[in-house]
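Note that one protein chain is taken out, while the other chains of the complex remain in position.
Here the chain labels run A and B in written order, and each chain numbers its own residues starting at 1.
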Amino acid sequence: MKQTLRDLAEQLGCRLLGDGSVIVTTVSSLQSATTGSLVFVDDAQYLDTALGSPAAAVIAGDFALKTTSKPILISSQPRLTLARAAKLLRDPDRNRAIHPSAIVPASAAIGKNVAIGPGAILGERVEVGDETTIGSGSAIGDTVAIGSHCRIDANVTIYPGTTLGDRVVVQAGAVLGSEGFGYVRDSKTGRYEQSPQIGRLVLEDDVEIGANSTIDRGALDETRIRRGTKIDNLVHIGHNCQIGENVVIAAQTGLSGSVTIEDDVIMGGQVGIGDHARVESGAMIGGQGGILPKKILRGKGIVFWGTPARPVREYLKELAFVSRSAKKER
Amino acid sequence: MKQTLRDLAEQLGCRLLGDGSVIVTTVSSLQSATTGSLVFVDDAQYLDTALGSPAAAVIAGDFALKTTSKPILISSQPRLTLARAAKLLRDPDRNRAIHPSAIVPASAAIGKNVAIGPGAILGERVEVGDETTIGSGSAIGDTVAIGSHCRIDANVTIYPGTTLGDRVVVQAGAVLGSEGFGYVRDSKTGRYEQSPQIGRLVLEDDVEIGANSTIDRGALDETRIRRGTKIDNLVHIGHNCQIGENVVIAAQTGLSGSVTIEDDVIMGGQVGIGDHARVESGAMIGGQGGILPKKILRGKGIVFWGTPARPVREYLKELAFVSRSAKKER
Partner (left out) sequence: MKQTLRDLAEQLGCRLLGDGSVIVTTVSSLQSATTGSLVFVDDAQYLDTALGSPAAAVIAGDFALKTTSKPILISSQPRLTLARAAKLLRDPDRNRAIHPSAIVPASAAIGKNVAIGPGAILGERVEVGDETTIGSGSAIGDTVAIGSHCRIDANVTIYPGTTLGDRVVVQAGAVLGSEGFGYVRDSKTGRYEQSPQIGRLVLEDDVEIGANSTIDRGALDETRIRRGTKIDNLVHIGHNCQIGENVVIAAQTGLSGSVTIEDDVIMGGQVGIGDHARVESGAMIGGQGGILPKKILRGKGIVFWGTPARPVREYLKELAFVSRSAKKER
């Protein structure tokens, strides 16, 4: 979508230096910039590269407050401004319609300007808010409530009773509200029988879920993911988990049942967390770290690593000790 | 589904203390119990909490053999009794029908009272037993045989030739019978060519598979998962694996090809098992544990942990030694 730099500057709340009439069509990296590109630099040392590229304009910090060969948007957070510019330059959806092959029962409550892709299936009494899109082949169970401005991509499954807030993004193949992994062993026969998995799943506003991730509903009560939390691909969240606001969980991490993750926690990839553990606000866990069941991990701003996870400084000292000692032995 | 407590007690084979005419509509946790709830306590210390809740009735051990303010169902396994009560209280499926948008070839053999969801696709000569449900958008390949009382959820893929016993549950997005990861490298060109992956996959009765898990068929022979084994979300089972009865495998665990898991093994999440390894009956493996290829893990009732997995007592001593020594160094 074409915009003049002046229009973009206004929407982004940025100071504009130079020619505001240049036309911008996309954001780009420095390497792939072309004549319609908007690029960014958050470090003065790359400014010359940006100015030497074919890009139409540059987003930069106030280190760029000078006359240059290209127009500049000054931002205190250049990377964030690029992210917002990208949204403003995004093409509007081609197809804001309900495809005739989608199945939408009369009991569904569908908002304005909703797009539902071919072969998508809605159950009874589903609610879909304004401007939400549902991708091809997705299966939305009975009584699911989806807010406005959400994006559900293709082949997603949402189990009955799940609730999604506004601006929630669910990428392809993700499964929301599946039954948790809870069994009772009959002490007489040795056979496992499923514990009731009749709770529900709530994703609050601005939550984003990666491709093929799976999030179980509560066993008797609820699994809840709070506002603004971002979850990568192939992540598993067990039943009854309570995840705070603005949590970041990288790919292939797994949470057992009844785990509590407080606000602002950051987890690397392939982290594993045992049932009933609690990670307190602001902690960070390095990739492949492991937290034991019932463990409480406390430490705003501390990075934990290893299995069982310990403060990274401690863990690195242990690794160094072992490496040195093993070498000394022969 | 409403039932009187007396009716439930009879079906569950429990002794009833107090008023059998109370109406129960659902099982609940102690925290969320409402007036129609049936709750359970398996520890005498929680009995008063249960009696103080709004629940209609309580399932409890024989520590509750006394007059109380609420009717009680006495059970030697209260948690198991709750699980069974939940099944008895479950609403019957709304829609026992084959949706007109499902594709069911004339060559398919469909049992009585089968439900097939919108957009589900059956291949040629598929067999589906009585009372089985197949979810929307699932793709069931040619000659797949599915037993009775199975539940295949939405967007599941079952490759041709796979066999499922009775009461098998497959949650959304799971893939059964995919081609295994076997390649031969041509020593002249350095290129990989696929080894034949033409075997099959058998899931026996009462097997349950979590969302987005993947189970490969045998290369030349079969992959088999025996009666009553329960598998969580995002688990990978490679070609030719032989998994015993009543095995429990938590989320994101992965088995390479030709692994043998004997009966009653319990595996935590994110465990990794190398090809041709064997885990003998009754062993337990802690989360993130790793078993080397061809390793035999022996030890009924022993918990193994770490990579390579060793008895947990041994592993904890090692962790303690390293931690202590690293601290001593400075």
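Remarks
We adopt the following convention: a contact is a pair of C-beta atoms (placed from the backbone, for glycine too) under 8 Å apart; a residue touches a chain by one contact, two chains touch by 3 or more.
Please read all numbers here as calculations on a predicted model, not as lab measurements.
Shown as candidates are B:G173, B:G228, B:G244 or B:G268; the residue that touches the absent chain is B:G173.
Within the whole complex, the absent chain has one touching residue among B:G61, B:G272 or B:G286, and that is B:G272. Note on the undisplayed chain: of the listed residues A:T4, A:N113 or A:N233, the one touching it is A:N233. Checked against the hidden chain, the listed residues B:L12, B:A33, B:A64 or B:I121 yield one contact partner: B:I121.
Of the residues in chain B, those that touch the hidden partner chain are 103, 119, 121, 124, 137, 139, 141-142, 155, 157, 159, 173, 175, 178-179, 181, 183-187, 190-196, 198, 212-214, 216, 219-221, 234, 236, 238, 252, 254, 256, 270, 272, 274, 288, 290, 307-308, 310, 314, 317-318, 320-322, 325.
Those residues of chain A that touch the chain absent from the view are 26-29, 31-32, 77, 79-80, 82-84, 86, 94, 101, 117-119, 135-137, 153-155, 171-173, 206, 208, 210-212, 228, 230, 232-234, 246, 248, 250-252, 264, 268-270, 287-288, 319, 322-323, 325-327, 329.
By definition in this document, only the chains that are shown with their structure count from here on.
The mean-CA centres of chain A and chain B are about 28 angstrom from one another, to the nearest whole unit.
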